[in-house]
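Everything below concerns the one structure shown next.
With one protein chain withheld, the remaining protein chains of the complex are depicted in position.
When the chains are written out, they are named A and B in that same order, and each has its own residue count from 1.
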Amino acid sequence: MADPSYPDDLKYHAEHDWARIEGDSATFGITWYAQDALGEVVFFDPPEVGAEVSKDQAYTEVESVKAVSDVFAPLSGEITAVNDALGDKPETINEDPYGEGWLVKVKLSDPSEVDSLMDASEYQASLD
Amino acid sequence: MIREADDTLTIFERSKPGRRAFSPPELDVPERPLDELLSPELRRAEAPRLPEVSEPEIVRHYNRLSKRNFDLDTGFYPLGSCTMKHNPKLHERIAALPGHARLHPLQDPHQAQGALELMWRLQEALGEIAGLPHVSLQPSAGSQGELAGVLLTRAYQEDRGERRTKVLTPDTAHGTNPATVTMGGYEVVKVRSDTEGNVDLDDLRAKADEDVACLMLTNPSTLGLFETGIEEIERIVHGVGATLYYDGANLNAIMGICRPGDMGFDIVHFNLHKSFTQPHGGGGPGAGPIAVSERIEPYLPRPQVVRREASTNGAEPFYELDHDRPKSIGRLRGFQGNYGVFVRSYAYICSLGAPGLREASETAVLNANYLLARLRREGVMEYVPVAYERLCMHEFVLSGEPMRRELHIKTLDLAKRLLDHGVHPPTVYFPLIVEEALMVEPTETETKETLDRFAEVVAEILKEAREDPEVARHAPYTTPARRLDEAGAARRPIVRQAM
Partner (left out) sequence: MTRYTSVTDADRSEMLATIGVSSIEELFADIPAGVRLSRPLSLGQGSSEQEVFEEFRALAARNTSAEDEVSFLGGGMYDHYVPALVDSIILRSEFLTPYTPYQPEISQGGLQAMFEYQTAISELTGLPVSNASVYEGPSAVAAAGYVAKHTNRRKRFVVSRGVHPHARECLRTMAGAWDMEVVEAPLNQGTTELPELTDDVSAVIVQQPNFLGAVEDLETIAKAAHEAGGLAVAACDPLPLALLKTPGESGIDVAVGEGQSLGNRLDFGGPSFGFFAATEALMRRMPGRIAGETKDVDGKRGFVLTLQTREQHIRREKATSNICTAQALNALAGVIYLSWLGRRGVVELVELMLQRTAYARERLTALDGVFGLHDRPVVREFALELDAPVQRVIARCREHGVNPGYPLGRDYPEHENGLLVAITERRTRADIDRLVDALSAAVAAEKPVVGVTR
């Protein structure tokens, strides 16, 4: 995806991660800004299903040719699914960061944490 | 179908059953059945699929490959922090003498007196250059020297009943420093640089506490700048009982001018493949001896080369390997170190002597400052300003950030376009604290004409970019390969020939 984009239906974390909330579950990924800063993604280290993630803590890494970036959990919970398709095609994170480039799905342990995240306009403002 | 003319065919793809380069010596003992000597269940299923090629093919193959390499003997190689100085040809001749080259590492010291004396003399010389009395030649390269330094620090402090947990490294440090700290079992704490490019003394004071085991410092730093506050740094670090470690990557600036030992460093490593002319070999071999102060000596790696004075008058002293070092950190590698490298580096020291080494450093610093001045005169500073406006030592760092903004080419593009001019680019994107960094180290062995030419080429590339940035963005054009898909290589790694 060539141009910046920050969908309105997502919540954002200051470490450039997004969350799509679906009831007491959420899908996580990295933002357009994060994938652009990183450059061509070459590897996503998939965490294990069942692992606990904590809000504001790194839960995995994504790599480009010459950089490694921690990926932070915007919310706490337990990983229920991992995007295995990224194993073969990590570049999907660049091509479609909010769609096919999602990283994990999480069952939230404290849905009230959502209140602390930014909406699209707040996040965009934080980038300027 | 691969064409015969394809110059990227591997040696495996040139293989053809039945060809050979090796003819075995005669079997001159009674032959016994293979199964009797090595039963089938101990043997592999099939022979390793090594290439089947004749000698002329091997020679042509590797000669062809060699022509797809750029090298120091062919052109200017101002790769910052790598000290790509001339590798004297004499060194290959003497290293190949059978008395050196075919000497077995487990030979009895009585039959290896020439080698042990050479090592002892190199130890003495390096100790004098470092201003520290004790040297171990064992570490295989700079990063293993660093590891030795961290382990020595631990051994020394634990012997005093201290268990410290952190090691300080400046934000300009080579990646080997923090990697070594972790490998040595410590936590890395980064120290900021100040606006002059020195270690920020306030930040150092704030972070230097009783948990700090060591500060690892490169001086001149990777910015090519001498730490003007080195005396205060020494007071702060030793004040909290930590050791001071000198990363010798940039020693080429100061040989015979000042010495790490006199600055208060406890441990120093040398890169014999940088300041002391061991050819770099496309990624090694090197050697990373260390010099240490009196208080660190008991912990040096085993074994140490020592000289025993003769008990009778007029007899020769005896050189031996001292294994009996109860406080030693132990071994870092096998045998006595990279002896073949010691031969070359000691020959260099003998050739130059004290005046020559000093002149080498003076000329390295002169060449770097001259190149910087020439770049200024070419008017390129508007686009690639020097990161810190000071006299530099043996190297300097430019920032390509204005170039990226104004001319729309990145440091990477400038580097790639230099390749079309037959110049090896400087180190790029390092140190990390300078945006779009270019780190230039010309070394003392280059002529003024070469430096002039480099300045002109940089100016030419920037001029070209003003007219058409696309040229640099797609460079190089004239090299054996053009820009390579590194992302593709990392996503789906192919790391061996498919058979």
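Everything below uses one rule, namely that a residue touches a chain if its C-beta (ideal position, glycine included) is under 8 Å from a C-beta of that chain, and two chains touch if they have at least 3 such contacts.
On a predicted model such as this, the values are computed, not experimentally measured, just so you know.
Here the missing chain is touched by one residue of B:Leu34, B:Ala206 or B:Val306, and it is B:Leu34. Annotation for chain A: contacts to the undisplayed chain at residues 42-43, 63-68.
Here is the rule we go by: only the chains that are shown with their structure count from here on.
In the complex of the two chains, the chain B residues touching chain A come out as 429, 486-487, 490-492. Every residue of chain A that touches chain B in the complex is listed here, in rising order: 39-40, 42-43, 63-66, 88-91.
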